[in-house]
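Quick one: the structure is below, questions incoming.
Note that this is a trimmed complex: some chains were dropped, and none of the rest were shifted.
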Amino acid sequence: MHDLGIEMHELIRDLYPICRSLTGNGVRKTLKILQQQIPITIHEVPSGTPVFDWVVPNEWNIRDAYVTNSKGERVIDFQRSNLHVVSYSVPVKERVSLSQLKGHLFTLPDRPEWIPYRTSYYNETWGFCLSHKQFMELKDEAYDVCIDASLEPGHLTFGEYYIKGQSDQEVLISTHICHPSLCNDNLSGVALSTFLAKYLSQFSLRYSYRFLFVPGTIGSIAWLSLKESRIIKIKHGLVIAGVGDSGKSTYKRSRQGNAEIDTVVIHVLKHSGQDFEVLDFTPYGYDERQYCSPGFNLPVGCLSRTPYGRYPEYHTSADDLSFVQPEHLADSFQNCLSVINVLENNRTYVNQQPKCEPQLGRRGLYRAIGGSGDGATAQMAMLWVLNFSDGNHSLLDIAERAGLEFGVLKTAAHALEEHGLLKEVSPSTHSKQPKKTPRRSRKMGRRKRVS
Amino acid sequence: MHDLGIEMHELIRDLYPICRSLTGNGVRKTLKILQQQIPITIHEVPSGTPVFDWVVPNEWNIRDAYVTNSKGERVIDFQRSNLHVVSYSVPVKERVSLSQLKGHLFTLPDRPEWIPYRTSYYNETWGFCLSHKQFMELKDEAYDVCIDASLEPGHLTFGEYYIKGQSDQEVLISTHICHPSLCNDNLSGVALSTFLAKYLSQFSLRYSYRFLFVPGTIGSIAWLSLKESRIIKIKHGLVIAGVGDSGKSTYKRSRQGNAEIDTVVIHVLKHSGQDFEVLDFTPYGYDERQYCSPGFNLPVGCLSRTPYGRYPEYHTSADDLSFVQPEHLADSFQNCLSVINVLENNRTYVNQQPKCEPQLGRRGLYRAIGGSGDGATAQMAMLWVLNFSDGNHSLLDIAERAGLEFGVLKTAAHALEEHGLLKEVSPSTHSKQPKKTPRRSRKMGRRKRVS
């Protein structure tokens, strides 16, 4: 997992300099780099396309931008940081006084070294962001302002990667891909989703998995609008965002509040051995706002570390390559994998000997399990599974009731199933064995916390 | 609101000297004074009328009462305080020894300065109440006892004031009016109800409002019995009693426990910025006992300040004009008004753009609200209303879920409704605009905490 953390961080490093926005070549370039890892399909939606209550905006591209002083020196330079330009700024080339300029400048007086990140997607204007320190050094003179950008009909670009599973019921993994040089806020989710998709693609899975790499808000709205007929297939979903900082994991429940995904993620975090936080659904945040709008009400939660807006580096130049670390990316990855492990294996069984306990000893089920180390827990797990496998409790329900980790119950259930003591309620969505040797010969369905 | 507190206290001052009881001229005189404020209808129910399991009792009237000592001095004198006579005492005129007299005297040894309040409605006897200090001074001599009262067939008197609203669904406000010179216990509720009725009568309201001024127990039983066919109209109700003392507000839930009135009152108290207490329903207390009897089970709670019996002044001469204060009456009034504001405006809407968020910016809904000061809260309120307006959540449900004050959501809902983004589920009981200019041009439906 450590190596994977490093690989994710390296991907972030590659993507970091690109100037992404809602639309434009930055998103395309980003998706092309991801295609080196997984065969993402790139979709282009023309500007002007109506998507529910919205319309796909014009495409924005920027080549260069700067403010020069009377000596011709670039006092603000897009080439040094793409955060310097307010995203979606209209093209401008004019000479302005300091006071005119100030009407277009944004700084963080409390954090004088940091450049803020600002956008103006739906209000045509232009602006520059700079550190408050830079701002304080500006002299009262004339400045030449240049934003060499275009904002004109084009396309909205997003990426989609679909892994076909045994069932056409889907797990949706969505991450936003519309921020320029910000690492935790967008690149951490992009990297984790990419490597998660790459990892899962090695296995034969119960569910199908759909990975979306979309510009925030308009991207998910566009996808929901274009693929509305497919939405019924989505059984579980996660928005992944802000998963590389050093804070504890945070899970925000779906609007449903007690969907299976909610129970699964909270179970995984509870048994992760680390501190975590669970938040109720609110209609603000990342793209779960759209997936959980009342017309869809999809079972989609959001997995983060420190929630957006609660860390000072949020939406500033301090959300840089050092703010996200391989170990935190790896830990978030592991949690996602554990979640998928539970989803893949959370089945409902019926005890085939429901009257009194079956005689486990006669079947060697004590010994069979006794060998695996923690015999007492394994035996209790079998009793829990037998007692509550009445068709109304999934393995996860039983795990929660028993206070045991899901994997222990899964092992117990498999042993009992082999001996004919359990039958799955509706075995239509069984997963089969891996179709090829998984990387590092790790088997899906065997949860292992790798450090 | 301060002026209103003073007006209520002045009304209490006018009503204080009157000797009220279950029946008799004291109640009539009280209701006539209230008629100077609101056009109360006075009902007279003949003694002997069967009302459910009860029978309307004889009417009791008292002219004078005293105990004189051997010197002819009035050692106990009804003219000085109507509390001196046990309510419903039968007429008596005889000479008794001190020891015979003592069998008819009631004092409070723990509060030697206070006169207790005693009644004997359903057990024919006579008695005097006096301070323990007075009692201790009684010499061992003969006393002349006189109670110049009548207890004979007559009527039970109660008052009713009905404000017709858009809908014939009613809000019931009930207060008891059967205690003599006791201020918090009966007059505070009488004054608050009177001024609340007067205030509401200025507006065009969604609900109809029925104000009852009834003798405790037998009065509400008589009303329920006589108006049984109308009871189905009652949608919400409040018993108002003990609302002038300095204690914190207390709400006792209806028997239903989670009726809309319960949620509304608790929401209002929670957002009042002051300490408060919520009690579960118990089958003891004021007339909610009758409204919440299992044959009716009406959604009627009880709003008080310090609950009956929990303050030492309760049912003593210390519950006097100084025990109730304008500021506490005004605060209780404000809470009642806030409750009515929520009831009047608590509607259920359906989001007309339920798939993804509607684009609020395009409609100027950020700015429209941004102008009113707290833009971020207002914007969040719109998102909450949109996300949960699925036909299953009232505005109050959403307010509770969002942790926001009802008024903020109401404002958001109105803005969204104006832009066609919301539609009320069943708009049959819409309130219209005020029919005349309200006092101090305050609009119902705009909650404003006036100090």
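As written, the chain order gives the labels A and B, with residue 1 at the start of each chain.
FYI, contacts are C-beta pairs under 8 Å (C-beta built on N, C-alpha and C of every residue); 3 or more make two chains touch, one makes a residue touch a chain.
Source: prediction; values computed, not measured.
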Worksheet item: So we've got 2 copies placed here, but how many does the whole thing have in this file?
Response: 3
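Here is the rule we use: only the chains that are shown with their structure count from here on.
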Response to the item:
Expressed in whole Å, how far the mean CA point of subunit A lies from that of subunit B is 55
Fill in: Parts of subunit A lying in touch with subunit B, wherever the complex brings them together
51-54, 122-123, 217, 220-221, 224-225, 228, 255, 282-284, 289-290, 292-297
Discussion item. Per the contact definition, I'd like the list of subunit B residues that touch subunit A in the complex.
Written reply: 351, 353-359, 361-362, 380, 383-384, 386-390, 402
